[in-house]
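Presented below is the structure to which this report refers.
Of the protein chains in this complex, all but one are displayed in their positions.
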Amino acid sequence: MGGNSLGRHFRITTWGESHGKALGVVIDGCPPRMDLSAEDIQTELNRRRPGQGKGSSPRKEKDRVEILSGIFEGKTTGTPISLLVWNEDVDSRPYEALKDVFRPGHADFTYQAKYGIRDHRGGGRASARETVGRVAAGAVAKKILEEKKIKVMAYTVELGGVRAEKMDYPEIEKNDLFCPDKDAAKKMEGKIQEAKLQGDTLGGIVEILVRGCPAGLGEPVFDKLEADLAKGLMSIGAIRGVEVGAGFGVARMRGSQCNDPLGPEGFEKNDAGGILGGISNGADILLRVAVKPIPSIGLEQRTVNHAMRPVTIKIQGRHDVSAIPRINPVCEAMVAIVLADHLLMQKSLSRG
Amino acid sequence: MGGNSLGRHFRITTWGESHGKALGVVIDGCPPRMDLSAEDIQTELNRRRPGQGKGSSPRKEKDRVEILSGIFEGKTTGTPISLLVWNEDVDSRPYEALKDVFRPGHADFTYQAKYGIRDHRGGGRASARETVGRVAAGAVAKKILEEKKIKVMAYTVELGGVRAEKMDYPEIEKNDLFCPDKDAAKKMEGKIQEAKLQGDTLGGIVEILVRGCPAGLGEPVFDKLEADLAKGLMSIGAIRGVEVGAGFGVARMRGSQCNDPLGPEGFEKNDAGGILGGISNGADILLRVAVKPIPSIGLEQRTVNHAMRPVTIKIQGRHDVSAIPRINPVCEAMVAIVLADHLLMQKSLSRG
Amino acid sequence: MGGNSLGRHFRITTWGESHGKALGVVIDGCPPRMDLSAEDIQTELNRRRPGQGKGSSPRKEKDRVEILSGIFEGKTTGTPISLLVWNEDVDSRPYEALKDVFRPGHADFTYQAKYGIRDHRGGGRASARETVGRVAAGAVAKKILEEKKIKVMAYTVELGGVRAEKMDYPEIEKNDLFCPDKDAAKKMEGKIQEAKLQGDTLGGIVEILVRGCPAGLGEPVFDKLEADLAKGLMSIGAIRGVEVGAGFGVARMRGSQCNDPLGPEGFEKNDAGGILGGISNGADILLRVAVKPIPSIGLEQRTVNHAMRPVTIKIQGRHDVSAIPRINPVCEAMVAIVLADHLLMQKSLSRG
Partner (left out) sequence: MGGNSLGRHFRITTWGESHGKALGVVIDGCPPRMDLSAEDIQTELNRRRPGQGKGSSPRKEKDRVEILSGIFEGKTTGTPISLLVWNEDVDSRPYEALKDVFRPGHADFTYQAKYGIRDHRGGGRASARETVGRVAAGAVAKKILEEKKIKVMAYTVELGGVRAEKMDYPEIEKNDLFCPDKDAAKKMEGKIQEAKLQGDTLGGIVEILVRGCPAGLGEPVFDKLEADLAKGLMSIGAIRGVEVGAGFGVARMRGSQCNDPLGPEGFEKNDAGGILGGISNGADILLRVAVKPIPSIGLEQRTVNHAMRPVTIKIQGRHDVSAIPRINPVCEAMVAIVLADHLLMQKSLSRG
């Protein structure tokens, strides 16, 4: 059936494998007459580029986006926008030894079970490199949101057991880990170096904050805003949990604590995380996601091969220690895509 | 646009308001020649009925389901199955006083913001009563899963701060709280009584376990199994967080801990919660959801009316203290619906 | 998979069998705050009622519609509108003799081939009675179009070989055949009586005219307006051909004849039928559909039974001689539904 499209109004379809010729995305439903340049998209792609942060692998991807359609004289035309990034600097040889082996924590086993065939090179379609299309589409979604003064920010609130204690938003773009707490960022870097030396990897938590979202987005009862956001975020490879507002904290709250009182100026606190009954309420939208440690570790692991015979592997090559910080722009992209989709849907309710 | 349908292959469309004439669901895409009776559905509806558990409100809903189409001589025919439950024993008078007031924690404000009109009686479409259609459809989904020996169970692992310490599965259907720990269940009941006396309400955590799910379900990269499950669960009113397998726990794990080693017999542990790369891996699927306290509390609350003027309210009437245990069958239903959908989708990949 | 939903923005899901308990439709995506009463819908249902025209069967269906959800104090709320019509005056006995026989021209054979089971009573889901849900939903779509002064009319231009020579629109609602030519209508009635005596049935052509449609509706390149209209119309049981504007006549035209010149006041003729490149151009939309003779004839027919053994049948009971005029309101409904859907979609392109 294929599950490579997302959205109803602002609809994206991504394609491409880690070591294939190229990756890309087709965006259908982008409003016409909107300024859009390759630079708008490149800026976002650069934010997810490896080698940027100390936690990232040094693979030199150039990742230059090409706009192949949908733009005329610098403006969107309402026709599909096709974006492409060539795969360069690809070396599939290290994967040759693992082509019949199911790497633990990876999708090797399940792709083989589902499709009976898999492109093992670099993880194929299941590679984190697939997110190139998401980030490119997210850049377009962000342009739509910008026109409404809606801003999406994803930042690191926990990594390797270190938590950010401060929420100093301007700091986020200043350090390599997109962390709003400068001191915590330093400690997180320490944890990364430590894990790297041990051949191990780290998990963490990313928070996503949306400012300026108007009330009214979300389509109950199934396409509720938080439901679509949860789907969008949970569809990112490394994410194992999603929560909105007080999140799992609600389990130990009482109604009298959890309810946000309303005053003439709006909500007086925001444990709802900006969404009530599946519809945005005008307050900041607040989400958090749990990011699992990257499964490609340098330590010896037990697993099986295609014949289900036990083997022991040790993954070679230079891999990231944590999906953070590269996953942060991906989270931003997914939230932006879902919001743009709902923003356009909401227009249909307008009278006149 | 409407967001009242879910699924692609096994597609449900629910309708109905809390105090309207009736509620129901239309199921499109159910395989033909499957036994299906009103009793199959009634059994599930009875499990979500109020007045069953001590945590539940005493409203006497009969909730008798009627099958209006799609069944011939006790078997499904492949045509849409329309299920209906009449609303009886409805008293809208207590809501009259609140018709111009936005109850904190409820969707009153956002429905008004989105639609510019709302049926205030009993919360209208945003009422938990909307889940009648979900549970009815879930009963049909469970029949599909049963044929493949797939079983879905939702049980309470935390309520009002009390955690279940034991996983005694047969106990689940024996106590009113669907709790696998008899002793914890008793303590939870105590917390409920205590909160009720105080006019307050409680949150908790429900875990959902799926046994017997074959490897191969899930449609990367967006319709991954955990993404669709997260959406299905997050679309339930009271749920504010969803996690799979080790969930938020992954944030503090290392790759060497988090990866599940594979042996000749399959996965040797299950921190992945049965899903890798968006596809079921044949192990048990394990999900947890955070359930917020019911927002209808008996205590005085500050809020505003439609004119955004401050008012103080105290919600009358007998409301549940916790969405648990009534939400448990709803969680089961949503998981069953998503799995049935993916099970049918997966068939298209079969050769021959 | 099920194919019982249509539309993306204004989305309808119909259900019900000819001799089942009831039939109905759920409409998702209807704009809120629109006046809607049972009478609005009943008026349209009455137009498709049998016994109205001389060409129609005398079965006394009351077909009273019930609105079960989505309306509050006479206005739409933006939540799903569930409409239901009970099946009364149903006598399934005449169908008993045919339960193992594939009636020629009917869907008996194909439903059995597809589903391996079928409700033979009255044709089950494949009965023309299924259109009750379409007409009910069409009534709601018409209300949406009315607000924009868009009007849809379906009328008979050919029946039993008699063609309407005049286009006297006010005449359409005055005769039983929805024919814009009073004299032709009389001749058509003669043909109907003649065929009825012979136990045979008649085909014809229905034209659908849309006035007041603004330019801009349609979503190239697949969801072009004429493509969605063709699908909507071709999904009606008896229809075997659809054409727009000059239709099949274009085959013998030259470009210099077929092109509609544009002047300062708009298009100077309308061979395009109001649609260019898949998008409405502001002129009248003009469609024609070919309606096959009703397959239930009183004459002896050769066919086979479920065992593929030859049998001879003669269909008893009083059936219509032609799907016209009952199909005309169904055509109107389908066109209205598709237009309402595209009208709402188009809103998303608006700036601001």
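Note that the chains take the letters A, B and C in the order they are written out, and that residue 1 is the start of every chain.
The rule is simple: contacts are C-beta pairs under 8 Å (C-beta built on N, C-alpha and C of every residue); 3 or more make two chains touch, one makes a residue touch a chain.
As the structure is a prediction and not an experimental result, all values here were calculated from the model.
Asker: Can you work out which residue in A:Thr43, A:Thr79, A:Gln198 or A:Gln257 touches the chain that's missing from view?
Answerer: A:Thr79
Asker: In the full complex, which of C:Gly74, C:Pro170 or C:Pro264 touches the chain missing from this view?
Answerer: Only one of C:Gly74, C:Pro170 or C:Pro264 touches the chain omitted from view, namely C:Pro264.
Asker: Of C:Asp28, C:Glu219 or C:Glu332, which residue touches the hidden chain?
Answerer: Answering carefully, the residue with contact to the hidden chain is C:Glu219.
Asker: Would you mind spotting which of B:Gly24, B:Gly78, B:Gly160 or B:Gly255 touches the chain that isn't drawn?
Answerer: B:Gly78
Asker: Since one chain has been left out of the picture, which residues of subunit A touch it in the full complex?
Answerer: 1-5, 8-9, 11, 13-17, 20-24, 26, 28-30, 32-33, 66-70, 72, 75-82, 84, 114-119, 124-125, 344
Asker: May I ask you to list the residues on subunit C that touch the chain which is not drawn?
Answerer: Those residues of subunit C that touch the unshown chain are 1-6, 8-9, 14, 102, 104-107, 109-111, 113-115, 125-126, 130, 158, 160-161, 195, 200-205, 215-224, 226-235, 237, 240-264, 268, 272-273, 275-282, 290-297, 299, 301-304, 308-310, 345-346, 348-349.
Asker: Suppose we count only contacts with the excluded chain; which residues of subunit B make the list?
Answerer: Residues of subunit B in touch with the missing chain: 8-9, 29, 31-33, 78-79, 220, 344-345, 347-351.
The rule is simple: only the chains that are shown with their structure count from here on.
Asker: Need the CA-centroid distance for the pair subunit A / subunit B, whole Å please.
Answerer: From the centre of subunit A to the centre of subunit B is 26 Å.
Asker: Can you give the whole-Å distance between the Cα centres of subunit B and subunit C?
Answerer: 38
Asker: Where in subunit C do residues touch two or more other chains at once?
Answerer: 8-9, 29, 32-33, 78-79, 344
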